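One protein chain omitted, others in place.
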Amino acid sequence: SSRSSKSPWQSPYLAPIFKRINYASPGLGAVIDPYLTSPTKAKHFPFYQRLLLDSAGIKKYQSRPPIQALTPWTEIGDCWCAALTESPNHPTSKSKIQMDGRNGRYVQLAIMLGYDIFPDEIVIEHLPIKTTPFPGIAPKDIEIWADFGHLSHKEFASLTAGPRGLKEVELYPPMGLLGTFQYDAVANEKEGRYVQVFRLEYNQNQHDEFWTKKLVVRVKRNWGGENTCLYRVRVHGVPVHPHPELVAEDD
Amino acid sequence: SSRSSKSPWQSPYLAPIFKRINYASPGLGAVIDPYLTSPTKAKHFPFYQRLLLDSAGIKKYQSRPPIQALTPWTEIGDCWCAALTESPNHPTSKSKIQMDGRNGRYVQLAIMLGYDIFPDEIVIEHLPIKTTPFPGIAPKDIEIWADFGHLSHKEFASLTAGPRGLKEVELYPPMGLLGTFQYDAVANEKEGRYVQVFRLEYNQNQHDEFWTKKLVVRVKRNWGGENTCLYRVRVHGVPVHPHPELVAEDD
Partner (left out) sequence: SSRSSKSPWQSPYLAPIFKRINYASPGLGAVIDPYLTSPTKAKHFPFYQRLLLDSAGIKKYQSRPPIQALTPWTEIGDCWCAALTESPNHPTSKSKIQMDGRNGRYVQLAIMLGYDIFPDEIVIEHLPIKTTPFPGIAPKDIEIWADFGHLSHKEFASLTAGPRGLKEVELYPPMGLLGTFQYDAVANEKEGRYVQVFRLEYNQNQHDEFWTKKLVVRVKRNWGGENTCLYRVRVHGVPVHPHPELVAEDD
């Protein structure tokens, strides 16, 4: 007997192409800043296997590196998973943010861009929730911080002035909070919206001056999983130095 | 002169995303069981090159390994091709199935899953027939067997009882036939249906108890080619131990 049926399928594409430059693309020179990025989750090797690796002097216990959070994905596992940190789901303190990703309680991903830009939009991609046994590892509460280390103390201070000034800053390294949002895993599960676009609070008009070359994605809470994983982060913005335009010259 | 035209193109996606977990994904721990999997087709090296490789002690004559049948594909060749076996297109016997894939006349792919599941659906993907010079290597008659080695003799025997019991079994290793179907290469060619979904005979309702951790895909016949190749097999089912659900907790 031969029965063929059609299982319902999600939107047929994994990685829509935006009509904008993704400045977080490694192909445009974006790299990970390891000093401000959380450690990577260890691989789960069985005990005896770890023993064997240890005795052989091999220390490759890590799963995929943070650069995975900048590259495209097609399958479950094509992501970066941060190591388990202290109570990620129930932060005891919201006011004090520890910038050192290596010891902090939040998951951080720091991206050094290849270009100076006014970032205005962040795209967060996660696997369709219906296709994974671990729905809880999706990011939930996300903050986007920008590094302003290229500014003088005075210039940095000026960014906080006025009604449009930065509301939250950190002094070392000098950073400002450009936006706070939530990745909606329920919309992912129910409506198939696994690619979610978020406008930042700043740089939405031409007078804003919050340009940077380094962005920090801070996941303050996930959807209940033990670890937090990022499938892809994209960064949109306006370049400080305009790119050449396409010239349709006459032949 | 400059003429631009639009060649007709197929549906624009290669690998639709189903709204279900693919338990045959390597990212979920699925691996190939080499003992029950057919040998891989040898690469066609010219004679003198083989001589050279031989003299250098290199034995890498194989084409892509069986894990290719579990991973995504985009191009011709992103598949696993089994070695030529005895008269694959004209099996002399239909009643006797030789389980040892290394000597048998059928192509077998054995998948050890990362989870215990009640498998209920299999997806077979093959390259669009119109894009390949070898249409005959597509699989045709397919059987899905499940390993029940985790059961006692008595438990296994009980699976065959009643009108909904297993109709065909093999005793070593203890396996049962969960479904028989045909991959339709003509529908692939004429209608562009190169991703085909097949419901199994079992586990379609909650009372079925045919759970397993190892599935065998047995291709009994292809579409006339000398070899048989698999681009991707996906496995859908219900997990024995439920996965955590997404909790949309209040903030």
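Order of writing sets the chain letters: A and B. Residues in each chain are counted from 1.
Everything that follows uses one rule, which is that a residue touches a chain if its C-beta (ideal position, glycine included) is under 8 Å from a C-beta of that chain, and two chains touch if they have at least 3 such contacts.
Only a predicted model underlies this, so the values are computations on that prediction, with no experimental measurement involved.
**Q** Going by the contact rule already stated, which one of B:116, B:170 or B:189 would touch the omitted chain in the full complex?
**A** B:189
**Q** Using the touch definition up top, pick the residue from A:108, A:131 or A:196 that touches the left-out chain.
**A** Once the missing chain is taken into account, the touching residue is A:196.
**Q** Please identify which residue in B:136, B:165 or B:239 touches the non-displayed chain.
**A** Counting the whole complex, the residue in contact with the absent chain is B:136.
**Q** Given the full complex, what residues of chain B touch the hidden partner chain?
**A** 1-14, 74-78, 128-136, 185-186, 189, 192, 223-224
**Q** Which parts of chain A are in contact with the chain that was left out?
**A** So the residues of chain A touching the unseen chain are 11-13, 15-22, 25-28, 71-72, 115, 121, 123, 180-182, 184, 196-199, 201, 236, 239, 243-249.
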